[in-house]
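A single protein chain has been removed from this complex, and every other one stays in its place.
On to subunit A.
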Amino acid sequence: MPSLAGRIRAGAARAGGARVPVLAATLACATAALGLTGCAAEPDPGTVTVLNSATDTAEHTANQRFFDRCAKPLGVRVEQVSVPADQIASKVLRMASSDSLTDILELDGSELPQFAQTEGLRPLAEAGVDTSGFSASATSLGSYDGVQYGIARSVNSLALIYNTKLLKDAGIDPPRTWAELREAAKKLTAGDTYGMAFSASPNADGVYQFLPFFWSAGGDEAKLDNGKGEAALQLWKDLVADGSASRSVVNWNQQDVNDQFMAGRAAMMINGPWQVPVLSAQKNVDWAVASIPVPEAGRAAVPPIGGTVMAVPKNEDDPAREKKAGELLNCLNSEQNQLQWGESVNNVPTRAAAAQAYATQNPKLAAFADLVTTARSRTAQVGTGWPVVGDALAGAFQSVLTGRTSPEQAMHRAQQQASAGK
């Protein structure tokens, strides 16, 4: 999930709106001449290039270590081109229009359909990538129209992270059902501390957090007004109406939610494993991870699956490069490499066997490992329509939480919006 700050920076850079891509396209060659990837320059046969969002130094270095490990036996070097996560899409488009795509693209799972639809990506089977033995959710994350175009080394999801001390003091076990969640949140609300925190921001963060509730209730992204999703809206509304969650949740992104939790202002929160390094680094709050509460006992939680997938763009001029990229992907996704990579980024490996080992070795994060097996891909059903559906969902929970509409009206309107956008 891209951070808000990153998105804003990108937003600022792109201010001026629709004029930018055209301008960018014309300038692509000019920029390339300044030393980035060559516009017409011959690519170096000894180098495999990767576009990813590893702009963080630690992440960049960790990535390079795995790339080097796999590239050596192939007799090549790997060069990373890293841009902020929210600029990946526009960067890919610019590169595509100037014929200077990297050999491997690392895209956000929710964006894959948009690029697969362009027919500019090579189906992984044709590039010689072995995609067997992956969890079903990971496979669907990288698929479009039944064809696998992307492969995820590791994935993330959402869980309930709670303050162990506060729950223990109140004599409460982590809630398993919605009823328990409401009750626990109410009991845990005292003074400056809210029982529950989640992100209901009108962007990707909020939508991502709404999905586990929406899906567990039987909501359907292809038919938003099927009468089931309203329950999830009602739950969020109740949590705020009870005073168990701040009314500011409509402004909080996932980072803000984590900040609230670490400041002791929330006893429980919905968040993902990418917060684990930050959580582990602080000393004020002891925390543990539990599965996301479900509407009724016995039902399985259905959280969304998130993460990046690696794809191989078509390279008609030089099919050998595609093959090399495929071999590199095979190595990166060996069981051992996946396990180590997952541990270094706190995400769950996608090979079922590696995920198993991950859960055993990291008991604190085992809840995440279990969750991703039932996790659902955002784009499996609606494909390229996801951004519009996501926006419609955001509109729905925002208008319900701010008291503008009832859950029924909100879902009805969301379905109208989603189908109008098609």
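Throughout what follows, a residue touches a chain if its C-beta (ideal position, glycine included) is under 8 Å from a C-beta of that chain, and two chains touch if they have at least 3 such contacts; residues count from 1.
Going forward, contacts and distances are computed from a predicted model.
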Looking only at "Sugar ABC transporter permease", "FeoA domain protein", "Flavocytochrome c" or "Aldolase/citrate lyase family protein", the name UniProt gives the absent chain is "Sugar ABC transporter permease"
With the full complex in mind, choose from A:G120, A:G218 or A:P295 the residue touching the hidden chain.
A:G120
Would you indicate which residue among A:S97, A:Q381 or A:S419 is in contact with the undisplayed chain?
A:S97
Looking at the whole complex, which of A:T61, A:T164, A:N226 or A:S248 touches the chain that is not displayed?
A:S248
Against the chain that's been left off, what residues of subunit A make contact? List them.
4-5, 7-12, 14-23, 25-26, 89-90, 93-94, 96-97, 114-115, 117-120, 201-203, 246-251, 265, 387-388, 391, 394-395, 398-399, 401-402, 404, 417, 420-421
